[in-house]
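Of the protein chains in this complex, one is absent; all others appear in place.
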Amino acid sequence: MNKPVEITKLSPKDFETDQEVRWCPGCGDYAILKGVQMALANTGARPENTVFVSGIGCSSRFPYYISTYGFHTIHGRAPGFATGIKLTNPDLDVWLVTGDGDGLSIGGNHMLHVLRRNVDLQIMLFNNEIYGLTKGQYSPTSRPGLKTPSSPYGSVDAPLSPCVFALGAGARFVARGIDTSLKELPITLARAKEHKGASFVEIYQNCIVYNDNVFGEFTEKKTAQDTQIHLKDGERMIFGKDIKKGLRFNQDKFALEVVILGENGITEDDILIHDEKNRHMAFMLCEIEAPEYPAVCGVIYCNPSESYDHSVTAQIEKVKETKKADFNALLRSGRTWIVD
Amino acid sequence: MNKPVEITKLSPKDFETDQEVRWCPGCGDYAILKGVQMALANTGARPENTVFVSGIGCSSRFPYYISTYGFHTIHGRAPGFATGIKLTNPDLDVWLVTGDGDGLSIGGNHMLHVLRRNVDLQIMLFNNEIYGLTKGQYSPTSRPGLKTPSSPYGSVDAPLSPCVFALGAGARFVARGIDTSLKELPITLARAKEHKGASFVEIYQNCIVYNDNVFGEFTEKKTAQDTQIHLKDGERMIFGKDIKKGLRFNQDKFALEVVILGENGITEDDILIHDEKNRHMAFMLCEIEAPEYPAVCGVIYCNPSESYDHSVTAQIEKVKETKKADFNALLRSGRTWIVD
Amino acid sequence: MSGQPFMKIQNSAIQELDSVVVRFAGDSGDGMQLTGSQFSVVTALEGSDLSTFPDFPAEIRAPVGTTFGVSAFQINFGSVEISTAGDEPDVLVIMNPAALKVNIGNLRKGGLIILDEGSFNIKNLKKAGYEINPLDDDSLSQYDVKRIDITKMTVEAVKEFGLGNKDALRCKNMWTLGLLLWMFGRKRQTIIESLEQKFASKPELAEANIAALNAGHAFGETAEMSYALHRYHVNRYKEEAGTYRTVNGNQSLSWGILAGSQLAGLKLVLGSYPITPASPLLHTLSGLKEFGVVTFQAEDEIAAICAAIGASFAGGLGMTTSSGPGIALKTEALGLAISTELPLIVVDIQRAGPSTGLPTKTEQSDLYQAVWGRNGDAPLVVLSVSNSTDGFDVGIEAVRIATKYMTPVMILSDGYIANASEPWRIPDINDYEPFPVKFHKDPEGFHPFLRNTETLARVWAKPGTEGLMHRIGGIEKDYNSGHISYDAVNHQKMTDVRKAKIDNIANDFPLQKVSLGTEGGKLAVVGWGSTSGAIHQAVKRARNDGMDVSHIHLRHIWPLPRNLEELLKSYDKVIVAEMNAGQLNTLLRSQYLLDTTLLSKVTGQPFKIQEITDAIIENLGGIK
Partner (left out) sequence: MSGQPFMKIQNSAIQELDSVVVRFAGDSGDGMQLTGSQFSVVTALEGSDLSTFPDFPAEIRAPVGTTFGVSAFQINFGSVEISTAGDEPDVLVIMNPAALKVNIGNLRKGGLIILDEGSFNIKNLKKAGYEINPLDDDSLSQYDVKRIDITKMTVEAVKEFGLGNKDALRCKNMWTLGLLLWMFGRKRQTIIESLEQKFASKPELAEANIAALNAGHAFGETAEMSYALHRYHVNRYKEEAGTYRTVNGNQSLSWGILAGSQLAGLKLVLGSYPITPASPLLHTLSGLKEFGVVTFQAEDEIAAICAAIGASFAGGLGMTTSSGPGIALKTEALGLAISTELPLIVVDIQRAGPSTGLPTKTEQSDLYQAVWGRNGDAPLVVLSVSNSTDGFDVGIEAVRIATKYMTPVMILSDGYIANASEPWRIPDINDYEPFPVKFHKDPEGFHPFLRNTETLARVWAKPGTEGLMHRIGGIEKDYNSGHISYDAVNHQKMTDVRKAKIDNIANDFPLQKVSLGTEGGKLAVVGWGSTSGAIHQAVKRARNDGMDVSHIHLRHIWPLPRNLEELLKSYDKVIVAEMNAGQLNTLLRSQYLLDTTLLSKVTGQPFKIQEITDAIIENLGGIK
């Protein structure tokens, strides 16, 4: 890798493998795959320096379809593997693919700690609110009452909000995307890649077989403008087809509310300005939910701090500067005596 | 248990066992043990209907010292056991004792899900920011730079805030206490017991051997009034020896700030009123930290919803009302044929 | 019917068969599982013995037309005793080129192929990886191929209902089923009823499917001559009198454990996490709330077993279900259940490993894990399920042992019998002797590790009981007080008593019987679990051929039956047949120092009868 290589810009197609894609026809995973391939091409990623790590689930089959290095590991544990890879070779660009079951049920703890430690990874959590691969049981993000093979009378579990959880875990980058929003998703993923540290991206993904249209409320193309808000740092949180809706902080209720510009004397000044670095705002934005609020998409929080792999490496380098690595001397440290 | 028993009020001493307490002299666990015994006595708890479940750690030795039923399980898994106990017999009053390692490192996922599901338990997390039992390695709540046997050059891990994590997990009751604050702790624990659902109580606990005085900044009795705030629902968040400090929400910074009544025109009206049911406020209160802010103690968030064990039981009872349990009929359901 | 000259029959006469193996194969979207199970139901209702083997792909819905998207369902039925789904199909029903490609290798030479010619178009051929249409070369010349344009005829048959093309094509399987029903002289009524039920809310679909079914049936009648089709008859199997149903291994096991909990008078509490092929146990029990069953879908396998142990601590019957990788995760907690001596049912529906392996394929490779896979000296009881119906009795036995001896019991089943169905003479729960648990109540001299001197079981005192408050955990306990103890002599004593307790359970097990054959002789084939059918048939045939071979099939893996050593040593030679690299074999050798011969198969597929027959012949020196 020392000789100068001519870097030819790759296209999304260059990131395809020869393996037949084995998701159900119509599965949202196809669109995400395309979005990732676009993001890789757009950001000039090199296949040989890129690693996709996943757990187990439909979503976790992802690495087989990307012509980079890939490790399809075991259920829920991808963050451990990814951490090991990154600590061994911090130059690699490591992506983590997981599902709501893989990443939040069995793998919730590893997700928690990889976010807390801030390991430099791009983490994509495909949230279809269901266990796809095992044929449709409810997951930690499933809505209450959902009838599935393991909840024939309706689930009584309270669902988790992935982004709220991520913030609670101390994530320094939290974003959200929608499988079929192929205009926005590659941009969000590019931001994730650019961010040094753990970038958490929840992607709403439609499982056409076991949980079809669960996000239909706000993914419907026709009404999307009124049901989604795409955040931009430093800009007022205004949305809607007529660009007339906005998010305001109501100090009395101590909560966000949707207001209409021009109604009840609401002006632009009332609308909150998105501040990517404000954790309190991020919590509020992650908590609000359709249909009362718009689905919040794009980069919700981005507030970098030193990444774990960087700190670990830096500490080692610092010690190396002051201590010589002399193995024989190590063995002879402390009290020794000579027999002759 | 059907015959009428004369309930004699028990004293804290009645909750002691004959086992010699084996913590280090001066360990904060002693004070907490006393606080719990007081809370049990005060709330009229019955030893035979009470179960203490714990994982592994110094803190997790707790059940041996309480004369109720007790299960000292394995590292990090107490929430699973407690859930099983509660689902089997929802009439039992189940307490969970864990540490920052047990409950947030290896057991983080179970903590996440027991909070999300809202199982009716009192969860006490003894946070000493260290692994006590294994002799002093850093934990997920240890401060950066801490030198321990496993971080001889200083820890590079970013710490987790237990209460923020709990809120992120969807906890419906979040509180905080201090080991030696024996006036407040039993009250907070009584509130936890009263709350139906998972009650999460972080208790700052001093490990005199491996992390002595790590909370000294705000636990020092002399300055406590200025460095701690004890929340009361519906009351303004005012504190300080002269009752002159208060917490205000600064809309421009979109953050809480400590203000002094009477300075810069600050009046009582500027001070936030604590609302136990407001999640946004709870997040902010959990996030603020000494020394810039006071240590926030007492019940931070309490917003009940149906507990998991209750929902599960109710669903079963509802099915029982409509379906008869006939085992022979079950076996004969579907297609059968007769050979004769 | 393997062995019968299936094809050598007189025209137009109805041929009488002892047994026949039919395999339906098509794309995942072709509804082969439904077709197969409907065919099974009818076959069962008409009294044949049968065994089925659903063989579906790992993908939820693989791309249409690909080889890895092929789904198959095999049924073996007969007027004679059937105990496997059959080595090789006699009849292969093929819905697309990929299905042919994947399944042809296994068809009996001379076997019958019924295929949908309409699906053999260029697109499908390419997807299946055929360069040349196999209908156009002589690659199928050794078989009797019936090329029928099922696609076209189905579309024709349902035309009047105005379905879209997709829905119309979905009726192909019913057309095919109709033809098969005609071939084997089976009635359509049950299927018509179930179609009406299934599509109650969409009557046009019900009608179209029924029309297709009838059309397929009618086709048989009319095309008999032109296509040289034949009809066959398979008689009723003379079973014991009683009410029957079909059941698969996961069902019978779920019900068995529930039955056990009822006989013990305990609330059943299942902690589980979905995993193939064990999820159906969770599904089944989740639907049985009227029995007060609590099912807890935990966040992972560890929480699942911990909740089950917690349930037992609280006085319920804790149970947990999984497959190999999930069972691996339960290892640490299982040690706690052993150390605290709580009853617990652990079910392992084995699948092909190591690691993720082949999740939808079968194997018996978790025996080591079950018997030996823990830290410390940590003995427990291991039982195994031998066929689709056996789970009921094994389940009851497991609960009886777990509660009587205060011990975890591990039940090993596998992916093959989990999904395979067999007819089952439905038992009457009232015929089973209840074994109600007596919780300890007496505070006098109580401590939690007080033991029954006979069973060595400790007392079970549940929270809520006055005066019996106690604390237990995974640290070693004092034999005499139940308190924590670091004492050296005590640790030896406790280790010994834990071992003695489990060893002694052998005295509560029935003596090992010879499943087929004689005590003593030239050769015994020893098996355990789902290999039972194949071994049984192979030994039966060999014995019919005059060979001196017997079949011994183990239900009790640990402790081993107390007469097993003597029994095995009464044969000149012992073959251990198993679907792993030799795990029971290692166990038996270590216990009995017996020079066994291993017959190992690790393909993810069940044994064929022939494979066992070959081993028998080889081991008898080719001589009978």
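Structure notes:
So that you can tell them apart, the chains are marked A, B and C in the order they are listed, and the count of residues begins at 1 in each.
Basically, a contact is a pair of C-beta atoms (placed from the backbone, for glycine too) under 8 Å apart; a residue touches a chain by one contact, two chains touch by 3 or more.
Note that this is a predicted model, so its numbers are computed, not measured.
The chain not shown here is in contact, across the full complex, with A, B, C.
For the chain left out of this panel, the touching residue among C:Gln38, C:Thr407, C:Thr465 or C:Asn580 is C:Asn580.
Residue in contact with the omitted chain (choice from A:Cys27, A:Ala82 or A:Leu146): A:Ala82.
Interface note for the absent chain: among A:Gly35, A:Gly57, A:Gly70 or A:Gly177, the touching residue is A:Gly70. Seen from chain B, the chain kept out of the figure touches residues 20-25, 56, 58, 74-76, 105-106, 108, 131-135, 137-138, 140, 149-153, 157, 209. Listed for chain A, the residues touching the missing chain in the whole complex are 1, 5, 17, 19, 47-49, 51-53, 63-64, 67-74, 77, 79-85, 87-89, 91-92, 109-110, 112-113, 312, 315-316, 319-320, 323-325, 327-328, 330-332, 334-340. With the whole complex as reference, residues 57-58, 68, 323-329, 331-332, 335-336, 338-340, 350, 352-361, 363, 365-366, 368-369, 371-378, 473-476, 486, 488-489, 491-492, 495-496, 498-499, 580-581, 583, 586-587, 589-591, 593-595, 601-605 of chain C touch the missing chain.
We take it that only the chains that are shown with their structure count from here on.
Centre-to-centre spacing of chain A and chain C amounts to 40 Å, using the average Cα coordinate of each chain.
Distance between chain centres (mean CA atoms), chain A to chain B: 29 Å. If you average the CA atoms of chain B and of chain C, the two centres end up 45 Å from each other.
Contacts with at least two other chains are made by residues 109, 112-113, 312, 315, 319 of chain B.
Within chain C, the positions touching two or more other chains are listed as 289, 299-300.
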